[in-house]
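Here you go, one structure.
Removed from the display is one protein chain of the complex; every other protein chain stays in position.
Let's turn to chain A:
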Amino acid sequence: MSAALEARGVALSFGETPALRGADLIVETGEIVAVMGPSGSGKSTLLHCLAGILVPDAGEIHALGRRIDNLNEAERSELRRDRFGFVFQFGQLVPELTAEENVALPLLLGGVRREPALRRAREWFGRLGIDGLERRRSGELSGGQAQRVALARGLVGEPAVLFADEPTGALDSFTGEQVMDLLVDSARRQGATVVLVTHEARVAAYADREIMVRDGRVTSPAVAS
């Protein structure tokens, strides 16, 4: 196995408050890793650094064989658009767009023409069991439906890495399990690496490996054994 993601001594502070203090982590290609830890431990910040959303103050981030912490804003945007997918807890759908347009958004931003982008987006509605919701807007979807739309959007570009931050945090346990089943199943089918931030043990159980973040450091196996 080769490393899909690697963090080396990553440190990041928000003002005076340190969020990460020399975090190290290697995620192998195709691996599903659950990042766990108490509130404020820095697990989401680590995910944001690995995904090129935040730039660390110190340390290095490597993704898919290339160092990304020294890329500029536009290059990191392109990386997120073309190679990564995202599923967050809430607030990730564009309210003005329909569900299918939301799913097609990464493709449209990448320059794919409208019709092919929507066609590819629609394929995911069937796969994720949300047929018939294509024309609805985010406000007309239930929490579980919105999360499946978000998952479809995260996967439509066939990303190499899927980042999921508390993807079931706003869902009841039954819906949460359905979403997790779909997420893991789809990711495995695509061969995508998954970094899953959660504080729920039953969600973490879907992962191949769990790591623990405490006080801004990765404290339990940073490398797959």
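In this section, a residue touches a chain if its C-beta (ideal position, glycine included) is under 8 Å from a C-beta of that chain, and two chains touch if they have at least 3 such contacts; residues count from 1.
We take it that contacts and distances are computed from a predicted model.
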item	value
"Enoyl-CoA hydratase-related protein", "FtsX-like permease family protein", "Hydrogenase maturation factor HypA" or "Phenylacetate-CoA oxygenase subunit PaaJ" - which is the UniProt name of the missing chain	"FtsX-like permease family protein"
Residue of A:Gly42, A:Gly59, A:Pro106 or A:Gly216 touching the missing chain in the full complex	A:Pro106
Touch list for chain A against the chain that is not drawn	48, 53-54, 73-74, 77-82, 84, 86, 88-97, 101, 105-106, 108-110, 114, 137, 139, 143, 146, 153, 170
